[in-house]
Each structure stands twice: as C-alpha cells, then as structure tokens.
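All protein chains but one are shown in place.
Labels A, B and C are assigned to the chains in the order they are written; within every chain, residues are numbered from 1.
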Amino acid sequence: MAQLGLVGLGKMGFNMRERLRAAGHDVVGYDRNTEVGDVASLQELASALSAPRIVWVMVPAGEPTRQTIAELADLLDEGDLVIDGGNSRYTDDAHNAELLGRHGIGYLDVGVSGGVWGKDNGYGLMVGGSEADVERAMPFFDALRPEGPREESFAHAGGVGAGHYAKMVHNGIEYGLMQAYAEGFELLDASKVVQNVPAVVKAWQRGTVVRSWLLELLVRALDEDPELDDLEGYVEDSGEGRWTLEEAVNNAVPAPVISAALFARFSSRQEDSAAMRAVAALREQFGGHAVKTKKVSG
Amino acid sequence: MAQLGLVGLGKMGFNMRERLRAAGHDVVGYDRNTEVGDVASLQELASALSAPRIVWVMVPAGEPTRQTIAELADLLDEGDLVIDGGNSRYTDDAHNAELLGRHGIGYLDVGVSGGVWGKDNGYGLMVGGSEADVERAMPFFDALRPEGPREESFAHAGGVGAGHYAKMVHNGIEYGLMQAYAEGFELLDASKVVQNVPAVVKAWQRGTVVRSWLLELLVRALDEDPELDDLEGYVEDSGEGRWTLEEAVNNAVPAPVISAALFARFSSRQEDSAAMRAVAALREQFGGHAVKTKKVSG
Amino acid sequence: MAQLGLVGLGKMGFNMRERLRAAGHDVVGYDRNTEVGDVASLQELASALSAPRIVWVMVPAGEPTRQTIAELADLLDEGDLVIDGGNSRYTDDAHNAELLGRHGIGYLDVGVSGGVWGKDNGYGLMVGGSEADVERAMPFFDALRPEGPREESFAHAGGVGAGHYAKMVHNGIEYGLMQAYAEGFELLDASKVVQNVPAVVKAWQRGTVVRSWLLELLVRALDEDPELDDLEGYVEDSGEGRWTLEEAVNNAVPAPVISAALFARFSSRQEDSAAMRAVAALREQFGGHAVKTKKVSG
Partner (left out) sequence: MAQLGLVGLGKMGFNMRERLRAAGHDVVGYDRNTEVGDVASLQELASALSAPRIVWVMVPAGEPTRQTIAELADLLDEGDLVIDGGNSRYTDDAHNAELLGRHGIGYLDVGVSGGVWGKDNGYGLMVGGSEADVERAMPFFDALRPEGPREESFAHAGGVGAGHYAKMVHNGIEYGLMQAYAEGFELLDASKVVQNVPAVVKAWQRGTVVRSWLLELLVRALDEDPELDDLEGYVEDSGEGRWTLEEAVNNAVPAPVISAALFARFSSRQEDSAAMRAVAALREQFGGHAVKTKKVSG
C-alpha cells in the first residue's frame, strides 16, 4: 500500500480519502478547515510524507488550485509528483506542469467523475501526463475507480491537459444528456396524455434505449418528489459547460445541443430577460400587440 | 374605382378600410361590433354590394374565419369572389376554396403584412389563387400596397394556399429577425462595455448591414424607454411561428433559428420550468449541488 | 402459459416471438413474407387462435398498421383484444380503439423499446388502455420485459394513446442523448488534445455521470471502427422525433435540444443546403466575400 498527500477535503476530497483508506492506502489529508484535516498546513503535509512524495490536489478550480500548486512547487522536492484532480480548465495544466517541472516535480491532471456516489461506487478517471507519472500513481487510481476492468473506468487520455480536456467534454455531454431528459419530462408533464409520469420514467430503467445512470437518479428524485415541485427551476453552471462550448467554437465543431443546454441554464436564472423585453417592445411597435407592463405601486 | 365588402374591422380591417377609401374605393364594412360597421349583418353586406361582388374577410384565423366563409358561401352567388386576408393556416385554404367553389364563388388567400403602420405605409401582400381572380382584385391590392413598383410589395405566390404559406414563412423569418436583435441587445445591455446602448442601436439605422424596419422600431422603443424596463420579458406567439416550424419538420428543413426564437417565447411565459426543475434535481442527486427550494410559509 | 397471435415478423416481431416462446407461450405468427410466418393469412391466424383471442400487431407504423387493424376488426370477435406494439403516432390510437370497440374488441397501445438487443435483454414497455385489458396481456408483457422488478421496465402509462405517447417522448429523449454524445465525440476528435479518444469513451462506462447503455453501444462501435470512418455521417429519422417536436410546439414546451438533434439529422442528409447558399449569396452581395461556385464541366 502506498502513501498519498491529499489537499482539499470538501465534498469530493473527503469521500476520496475514505475510499483510498478503505483500500488500505496511507492518506495524509490537509484542508483549510483544520477540523477535517490530518495536518494543519501544507508545510506539515510535506513534512509528513516520505520522499518521493505524491500529493493530490482537490480544491476549487481556478485561483485556489493555481495557488495551491504554486505553494507545493516551493514545498516539494525533485522527484515528487503533484496531481490536480479538480475541475481545472485544461489550459491551466501546461502552466502547472511547467512551474512544477522547473523544480523537478512531476504533474498529472485528472478528471474525476462520479459525484457524491463515488465513495461507494468508485470514480471514473481520465488522466493527462507522462506514462511514468501515470504508473507511479496507478495504485491510487485503482483504489478510486470502480471494480471491473480498469479500461472501463480509467483512461490515460494523453499528455498534460488531456485529462482535464476529457473531463470537460464529459461534462459538456452531461449538460446535453440532462437537458434531453428534462425536455422529455416537461413534455410528459405538460401534455397530460400520460397519467402517471413517474411510473413511465421508472419503467425506462431496464430494457429501453434511454436507460442510464442519470435516468436512475431522475427516478430517485421523482420517488422523493413526484412533481419535482419542491424545487425551483433554477440551475447553476460551473464552468465546464462554458469551456466546452468555447472549445467547440475554437475548433469549428457544431454544438447545438450542448449550447442549448447551457443557455437553458442561463435562462433559468433570469428573473426577466432583456432580450424578451426587446421582442415584446418590437411586437408592440409594429402590431400594437398587447404586452405586459410592470406593475407600479403608487 | 371599385366596390368591396370588408368583413372584420379590428386593428387591421379598420385601417384597411381607411386606406381603401382614401384611394377612392367604395368599401362596405361589416363587423360583429355594429358600431364600427357600415351594415348590421353579413346578409345586409351581401345585399349592399352589386354583383359580381368581392368580399374581403379580415377576421381572426381559425374558427371565426372558417365560420364567416361558410356563411358567405350561402349568402353570395355564382361569380362572386371571397378573399381571406387573415392569418389563416394555409391548410384551411383548400377547404375554403372547395366550399366556395361548389357555389361558383371564387377564392383568394392573401397574406397581409405591415401591422398598424400599414394604413399610412401600405401593406405587403402575398396572394394565392387563380390568375383571373387575382386580376379582378388587383385594384384593391394596388390601393393597399405601398407606393413604388408593384413587384416590390405584391406577389402572386401561386395557387390557393400559396399566399398564406408565404405569409407564414414571412412570419417565421420575422421571429428569427426579432430574436437576433434581441440577443444582441441583451448582450450589449449585460456586458456594460458599451456605455450608451440606445445610441449604438440608433446608429445602426444608416449604412450598416443590420439596418431594417424592425431596427427602426427598436430605436423608437428605446427612445420611449431606454432600458425597455417598463415592459416585462413576456412574449406571446400567434400560431404562424408554430406552423412554420411544423412545416420545416414536415419538409425536413433544418430551422434552428426559427425554432430557437419560438422556444424563447415559450420560455418567456413560464414562471417556472419543469425541465429546469428536473435538471436541478439531477444535479442535486449526483453532486449534492445546492438547489433553490421553494419557500414554504408556515 | 398463454396463446398469442403475432402479426409482423420483421426485425422486432421475429425476435419477440423468440422471446415469448422461450418463456413458454404459444405464439402463432403471421407475416406477409409467408416463409417466416406460422400461418399464411390473417384469416388463418384468427382461426388458429382460441377465443378470447389476443393479437399483437408489430408492423410498420402508419398505413400498414391502420390497415392491419381494420382487417382484424372484421376477422376477430367480441371479447378479443388487439395490441399495437409498433411505433404508431399516438393520435392513431383513439381511431383504432374506436373502430375495434364497435366490434366489442379491446385495444392496447404499447411502446416497445430495446431494439435488436431486446430478444436477449428484454424490452422496456409503456402501455396505454384499460386496466382490465392490461391485466389480460400481462403474461406477455412479463415475458417480453427484462428480469427484475416489473415497475423498472413496464408502465401502464394511462388510457388509450398513453403508451405510444410515452414511447414518442422516449424516442425524442433518445435523439437528444445520442446527439449529446455525438457532439462530445466530434469535439474530442477535432481538438486532438486527447490522443486516445476511444480509450476515453471506454473509460466513461463505470463510475462517471455520463454512463449509459447508449454509451456502451458507442464503445462497441468504436471497438469495431475506432474513428467511425467506415460510416457516412448520414442519419435517417423515423417520425418519432418529428412528432415529439410537434407535441412540444403544441404544448408550448421549449425543446431546444430535441429540435437541435432532429435538425442535425436533416442537415446530415443534405448534399447542399439552400439556406447556406442564401447566406453565401448575402455575404457575397454585401462584402464581396469569396464564395464557392459550382464547378461546371465544359
């Protein structure tokens, strides 16, 4: 069994520490919230690990990850290895690899999929970096991924950046899949031809072409709330969908479904739409069509 | 100058009577609202006209138009001519023509564009029916259309149904045009890079590639309300956009822009979206992502 | 074990006969192609079954199904039951039920999902009709559906039409899911950041959020042809996607993903696009932008 430093013990990192330990690995965890960590600082983390060290970073993408990696570049030594398992943009990876490389430290970028279910089910993993670094970290990958053939939950996607790129596209697809189910659900809900919508969705779980893990989650959600009316139709987006669309544009790849899914999220968060006010204004101008004006209290 | 019966004196029909009279024609108008009509019933209308009669129907599409035409089939005589100038679905036209034809009455379907501005500017006209019937009604078409070469505001589009078909596609295009301006307006509004959005839109009126009559109307609207915030972003649709999309589907014609414009209107009218509740539910299920739950008073 | 007449022994019906017989049922099959059938005519089929009979129709949707049901209305007797398991439009079901009902014959509409895999895996089933008729046919439903809890592969969706409606929406969702994977695949393929695209897709099968049966089929396809370049990007559509979009429009439900998936299929079948010729023409007109003109052989 092997030793791993793990930075970031939030929803994902906390569960991953559990799964790694259950597999017999020696995990030293650090988190800004020192109550959940095993050590109180990155420095302590570095000291607690035997060289050559492997440190897995699992903190929010963007500045927090870049900052953590910059600190690790100073704290770690030649021959160590840093793994970024967060949802970083793939364009960050070259910078990270180069910075760490100047200190002789290796780098892998890993896309980790599976959400809160990963602790028990295992995580799907997509990795970018050198063959040698991938081999070094393989015991941890094997512990984190689900049972079954390695190639069904793990891929060495390519060089530095390829892991996060694969994860980005994975999430773009995820946006499209979710929106496809969502449109179907709304149509069933609105049309009233099907009297028992949750029963139909539940029956799609076996034998049908649309069966999937996301569908099973939709069944779970409908079991708890058959009309989903405890929720608001308000959906955040986390960046990966936006990056996927930007990449599609950069590569001249048509992405009508992924963009539609992203725009539906944008719309869901608007209380009022400037675009639709413009359309309403135009209709009023040319046709004298009735419009809704805002109520003004006197 | 010629004589015309005009059924329906609403926003469109009323103005058209004005324009036809201004051109010297003898118009006998009828409306359910007898205060605006010249006669009190369809029967009186039929009696007031000299044979061979021409009656222009300008009532709401669907049942009202079909009903009016059925009544005219009984009241008019062989050699008369009925014109449906409303926004009827083109599939109604064959029925109308056949019904009237059994009585020896001719039929033209006319798409009329121009909205409330038509009274002064004239209306664009697209006509379906026989050459002979079109010739008979030409004095009225010439009076209704704007000045300038006839072919720039009038087309004999084809046989029965072709006029309404052309108008349907015209309106589908109109949906797309409006949404294109609207998206641009919202982006200017949201991004804050341009400090004077109404001034920019106003400056697009001459010389630019995007100049159009709709743009001029947007300028008018912004003159009255520079942020368009007296309005709600709530937009009705009247059927023509839906039919255009259905026709596109029937003809296997990709219509991503027209459909997007239509769906934006649907979304604008939803207080909450079942689809987006489903997406929110899925995100909560797999990721433990925060969602908005409905406030319960208690 | 029970007796069933089965009309239509094509790709679906043939396999279903196998699965029903494997479950011990007595199936009498008829097909226009008499080589695969057990009887040579619908009349023989009716004679071969003991009253009260149950006849499952599995022929192409539209005229063939309507025709078959009209013939069965004459050949069967009061107390018999007809099941339409084809991909009929749900609006046909009320007509079928009414026609058969005049002869005292019951009717169920069943959406059957699972494709060529259903013979071994079982089929997902969505049923519309009366509770009593559903109960009568339950032994066949239980034989056709996969193992596991009944409610995970079978739903009594509602009254007549609800089964086909649920299947229609299922297929609309299917269009969206496939297009989502397809866009992601194309982006991976085009961007070249990921060096081993098939390995990444394969690794999505366990643990990830996007795992599904369709994904497993994509893995199979990539195993056989890693770049999918033995195929042309030419995709038919079978009607269900079109109907889903039409229903969405009728119910004012935004369906940007399902429509985008359908339009992508339309586009895939066009050698040249009139719309894009129009855009090219416009660009040439205003900007003198270079366009591609067709080669003319001399």
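Everything that follows uses one rule, which is that a residue touches a chain if its C-beta (ideal position, glycine included) is under 8 Å from a C-beta of that chain, and two chains touch if they have at least 3 such contacts.
Please read these numbers as outputs of a predicted model, since none were measured by experiment.
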item: Chain not shown, its touching partners among those shown; value: A, B, C
item: Contact partner of the left-out chain, one of A:A97, A:L245 or A:A280; value: A:L245
item: Full-complex contact with the absent chain, from B:M1, B:A51, B:A70 or B:V194; value: B:V194
item: Touch criterion as defined above, residue of A:I54, A:A97 or A:L262 at the omitted chain; value: A:L262
item: Touching residue (missing chain; options B:G159, B:G239 or B:G287); value: B:G159
item: Residue numbers in chain B that touch the chain omitted from display; value: 90, 113-115, 118, 121-126, 145-146, 148, 151-159, 161-162, 165-166, 169-177, 179-181, 183-184, 186-188, 190-191, 193-196, 199-200, 202-215, 244, 247-248, 250-258, 260-261, 263-264
item: Contacts of chain A with the absent chain, listed as residue ranges; value: 209, 237, 242, 245-246, 249-250, 252-256, 259-260, 262-264, 266-267, 269-270, 273, 275, 286
item: Sites on chain C contacted by the missing partner chain, in the whole complex; value: 11, 115-117, 178-179, 181-183, 185-186, 189-190, 214, 217-218, 220-221, 225, 228-236, 256, 260, 264-265, 267-268, 270, 272-294
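We adopt the following convention: only the chains that are shown with their structure count from here on.
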item: Cα-centroid distance, chain B relative to chain C, in whole angstrom; value: 37
item: Chain A and chain C: spacing of chain centres that average the CA atoms, whole Å; value: 33
item: Where chain A and chain B are represented by their mean Cα positions, the distance between them in whole Å; value: 46
item: Per-residue multi-chain contacts in chain A, two or more chains; value: 115, 179, 181, 183, 186, 190, 214, 256, 260, 264
